[in-house]
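Heads up, one of the protein chains got dropped from this complex, but the rest are sitting where they should.
This part shows chain A:
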Amino acid sequence: MSTWANLGLQDSASPLMEQLIFFHDHALLILVMITVLVGYLMFMLFFNSYVNRFLLHGQLIEMIWTILPAIILLFIAMPSLRLLYLLDEINEPSITLKSIGHQWYWSYEYSDFNNVEFDSYMIPTNELSNDGFRLLDVDNRIVLPMNSQIRILVTAADVIHSWTVPALGVKVDGTPGRLNQTNFFINRPGLFYGQCSEICGANHSFMPIVIESVPVNYFIKWISNSVNS
């Protein structure tokens, strides 16, 4: 989750999110270089008192400042397209999770093994424990196995919601009457928080998502217990 004074992206828990962070850093570096160059030019112009009063045209410089940005854009576009296609790769998920957005909570279904279903409500601030995270903690977390490809199908029961977990680089809109599918992969254990990302009414800010990533054997134990109960 975001910790205090977090300016940048959250640390990744997924290889795809890692690649997104690298691309973000790469593009930002190029932008910073361009900004420094333009800022320097403007600064130096401020202190310049010479004027070329017979200046009419500069064909060479115009060619340079057309071709050079095109090359810079190429350096941005190539990693971007690589990442775009990487995000769409076909892989074989080992488990499917269904997430249904309601006003104002999420409900989850694990249909691979004898229907496990539950609702996930935010814990109100006045019921929070001493170390609870305000507006983030939920009563029932989604437990998922780590180091496994996971397929998620997101939909909604009433209005459009959006299922987001920034640490995994996942944001999928849940539209009523439609199933949106995406895959992700969690490569470390822990808790990963997210919040609904499509305005859905009065309590839109109060329907968070929490994923509890555990080793596979713990997951199997948990899901067996859930089926039995």
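As a working rule, contacts are C-beta pairs under 8 Å (C-beta built on N, C-alpha and C of every residue); 3 or more make two chains touch, one makes a residue touch a chain; residues count from 1.
Basically, contacts and distances are computed from a predicted model.
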item	value
Missing subunit (named according to UniProt) among the choices "Pyruvate dehydrogenase E1 component subunit beta", "Coatomer subunit delta", "Histidine-containing phosphotransfer protein" or "Cytochrome c oxidase subunit 4"	"Cytochrome c oxidase subunit 4"
Contact residue for the chain not shown (choose from A:82, A:134 or A:178)	A:134
Touching residue (missing chain; options A:10, A:99, A:120 or A:162)	A:10
Residues in chain A touching the chain absent from view	1, 3-4, 6, 10-12, 51, 53, 125-126, 128, 130-134, 188, 190-191
